[in-house]
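Omission of a single protein chain aside, the complex is shown with its protein chains in their original locations.
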Amino acid sequence: MLGGATLLAILVFVLLAAAFLRRDPGDAPARPASRPALWIGWLGLAMPGAVLTVLLGYALVVGARTLPRPAPDMVTVGVEARRYAWAFRHPGGRMTTGELHIPAGRPVDLSITATDVIHSFWVPRLAGKMDAIPGHTNVLRIVAAQPGTYRGECAEYCGTGHKDHGFTVVAHDAAGWATFTGGAR
Amino acid sequence: MKALRLHREMDAIWRTEPGWRGALRSVNHSDMGKRFIVAAFVFFSIGGVLAMLIRAQLATPHSAFVGPEVYNQLFTMHGSIMMFLFAIPMFEGLAMYLLPKMLGARDMAYPRLSALGWWCYLFGGTILIVAMLAGVAPDAGWFLYPPLSGKQWTPGINSDVWLLGITFVEVSAMCAAIEIAVSILKLRAAGMRLDRMPLFAWYLLATAGMMIFGFPPLILGSILLEVERAFGWPFYTPALGGSPLLWQHLFWLFGHPEVYIIFLPAAGAVSTILPVMARTRILGYGALVAAVMAMAFLSFGLWVHHMFTTGIPHMALGFFSAASTMVAIPTAVQIFAWLGTLWSGRPQLKLPMLYLIGFFIVFVLGGLTGVMLAVVPFDAQAHDTAFVTAHLHYVLVGGFVFPMLAAAYYWLPHFTGRGRVMRLGEAAFWLIFVGFNLTFFMMHLTGLLGMPRRIDTYSADMGWTWLNLLSSVGSFVMAFGFALFAIDVGLQIWLGRRYRRNPWQAGTLEWAMLTPAPSYNFASLPTVASRDPVADTPDLCVRLARGEGWLGEARHGWRETLAVDMVTGEPEHIAILPHNSWLPIAMAATLGGFFLAMLAGLYVVAPLFLIGVAAIGWHWGWTQGRRDDVGTVPAAGDRCLPTAYEASGTTGWWGSIFALIASATLFTSLLFGYAFLWTVAPNWPPPDVISPTWWQPMLALAGAGAALAAMRRDAAAPALALAGQVALLAALVGLLAFALPAPTTHAYAATSAAVAAYALFHVGIAVLMLAFLRARIRAGYVGGARRNEPRIVRLWNDHAAGAGVVAMLVLAIPGWLA
Partner (left out) sequence: MTALVRMSAGLIVWAVTFCVLYGLHGVGCTAGWPSTPLTGWIDLHRAILAAAWLAGIAAGVAVVLAFRAPRPTLIARTGWRLAWVGLIATMATGLPILVLPACL
């Protein structure tokens, strides 16, 4: 997308600059309006239409891949946001605050809600964000390819403590996960 | 000598009286336009200072410049001021000043409404600024999401200041939207067909239409949130069946069209200024009209792209993602039409053109990041980060501020009749352009590095430090640029030398008059046969001043302008406009009293102000009209036309149509909200629904039927219609009092009560108007050929009857089904 955007920007800027540099300043009579079909038909309609259709298809396909489709080795964790902490309920019943534990290499569905105002769950290195809305439960699919620790933050303005509303995600390998959950899958 | 005598006579009729008395009573569109523009710039400066405070805070990590409580007010007010007190009023002012001149008319359609809009804007904006100085500014973000903005989490009046103050200003915006639409459609020069209209008028017509449909959802949402905060009706409270998502839908249903409402007038200015700078005609007038109409409609299908991360199913998100990408096509059509215009002309790098180049570069970059954000998986990462802040500033500053700066330099010779003093404008441009890009380009990067929006500080190990510092430095450079611009404009206004008329040699009608403009614009009104009437007739200014056009005589003390057929521009009748009056400021002050009483929690006192509004409204309507027929009067040569008193399809009638469309949009949004809560909100079904009931619906149907039938013919039977409306009112009150559960118990009851309240409001207006009509008939104002008042009252009567029946059925059906 960045590459495409850069090319389009350069196209517009070059056309703009060229309009000024094309001829000597002077008072020659104005030329008749040139070729609306080129400017409006091709550059204004056809080119953007083609580019955007491809982009839309790409967007829908890539977006579909992020969806929480049922998977056999899926794990579900409950997430509850409040001002200003995150509470997690893991399979097997274990609850933590501020630290989310997940198995690495397996799809994890987070059931996200809030108790007071709207917050947003975001671990940039693992997935996009999902709002935590009181009265609603939203499901976000995340997958940590490797075991490790990942930073998370609240991504919806929730008051004076919004900036201090981060959390950590710990992705365990299979043995570590079994230990953490006390044997629950 | 004829021109001078005609000028004196016209000026005597149209002028604003001198001194304070004149200033408070003025209804002149040039006065109002200038006031809106100057006030908008003052608010821009205040918003700009707030921005600099924000940047000062964010320049370094762990900053203690301001604490989070203050910071939250800073960014909320910055956004609210810029969106509501700067952008919209700025283009409203430009439109109000320019449109009658460009269209060959003497004023806008409703001069007193223009003045009312001005005073409401001034008073509402003042409420917000005073609250800020008192430390109780709104602090829940400029889009005020509940529950954070609700009573529990914002117990102070901060949110109420926003809800009441901004709604007060929105009265101004709605008045302007209706007036702009009617003025463009009806008050044009003879022969100005729609396809001979300046493009600026097409852009503003589309904008006005968007405002008519786009503002009511915001007004509704704000009313509901204020009622929730004040009276506990749980529209947005999940525990009682409400949903915070309802607010988001209502807000963004307004919020997305809002940014196109801001962009389109600026694009209209570009379409006007650019061909003149290139010394040619615009390329693709027809394509641009289609592009503008397409943008106006498509922009209403985008709003959920502000909600991509709220958990809405992906297929629904896909609809909005598709529309969000598609809307870039009509935008691109405009960009390339403008580039093609430059290529087909001989562009000169004059000062307005320099700012237009700034527009091209900044806006196109913003548009490209916008298309990126339309891709849902990308938005899932970038939403609520500094990337979005960067995008929105690129499109708003690029797409609105740069064109407005160009417009300022382009039309300043018209406003002032003077030329430039020093070459500060070029220096200002470079400071603004470089400063802007330094400030906001960095934010794309900080956003992608994970910096969220609306945090008051950050830690040094995040890697955002240098980028933020550069942004802050850039913001100060930009601020210097704006200061230079202000100085430059000030110098031109007060020290510039007298300048020639039409220095740009443009072809549109606003340049066919003396500059600065006289109070009446044109001593006589032109006939146009093309899109460039001034180019066709180089001495048009002189001819019109001599009275050679339409309505070239000052008679009976009337303020006359020409009303034409909407499509063909064929003259239809003569609109007679009101004189200077105390009514606008009195009405605005009374409305202000209502909003302040609500803000102070004086809920018993507040309705008294509404009674005052009704009384002033009655007097407002009473001062127009005649007790006798006038017949046709000479309009030009031997052409005679009727006056508006005795014509149909008048500005008053069309204004009512557009006002009722806006109101119907609010009602539709409310019904959508009702359905939304029923299907999506938690804790449904409600513990109690309406008890099954029959007498209220029967009474309502009877009353509505009587009201509708009674007004079938002009001035037929207002007494019967009045009785019908009273019956309808009783039915609705009966429903509320005896059948519906208490509104504070559940969102179902609250929304049902809101539906009934909407119908009651309109029935109340209909009752007042029918009583007014009866009084007018008895006083002799209706009779002979003067039939407009019954026609207009019928519109409101019918709408109230319809709304009453719809409300009654929507509310009663759950009771029958249970």
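For reference, chains read A and B in written order, and residue numbers begin at 1 within each chain.
By definition in this document, a contact is a pair of C-beta atoms (placed from the backbone, for glycine too) under 8 Å apart; a residue touches a chain by one contact, two chains touch by 3 or more.
Note that this is a predicted model, so its numbers are computed, not measured.
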- Out of B:Leu6, B:Met32, B:Leu113 or B:Ala287, the sole contact with the unshown chain comes from B:Ala287
- For the chain that's not shown, point to the residue among B:Ala278, B:Ala322 or B:Leu583 touching it. B:Ala322
- Query: Of A:Leu67, A:Met95, A:Ala145 or A:Ala174, which residue touches the hidden chain?
  - Reply: A:Leu67
- Item | Residue in contact with the excluded chain [from B:Ala3, B:Val49, B:Leu194 or B:Leu514] | B:Leu194
- What is the set of subunit A residues that contact the non-displayed chain in the whole complex? 49, 53, 56-57, 60-61, 63-64, 67-69, 139
- Item | Residues of subunit B in contact with the chain not shown | 185, 193-195, 285-287, 289-290, 293-294, 297-298, 300-301, 313-319, 321-323, 325-326, 330, 566-567, 654, 676, 679-680
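Following the convention adopted for this analysis, only the chains that are shown with their structure count from here on.
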- Note on the structure: Rounded to the nearest Å, the gap between Cα centres of subunit A and subunit B is 33
- Listed in rising order, subunit B residues that touch subunit A in their complex are 67-69, 72, 140-141, 145, 147-148, 152-153, 238-239, 242-245, 278-281, 283-284, 287, 291, 309-311, 314, 317-318, 321-322, 325-326, 328-329, 332-337, 339-349, 357, 360-361, 364-365, 368-369, 371-372, 374-381, 383-385, 450, 452-458, 681-683
- The residues of subunit A that touch subunit B in their complex are 1, 5, 8-9, 12-13, 15-16, 18-20, 22-23, 25-26, 28, 30-36, 38-40, 43-45, 47-49, 52, 55-56, 58-60, 62-67, 112, 116-118, 120, 122, 124, 127-131, 133-139, 153-163
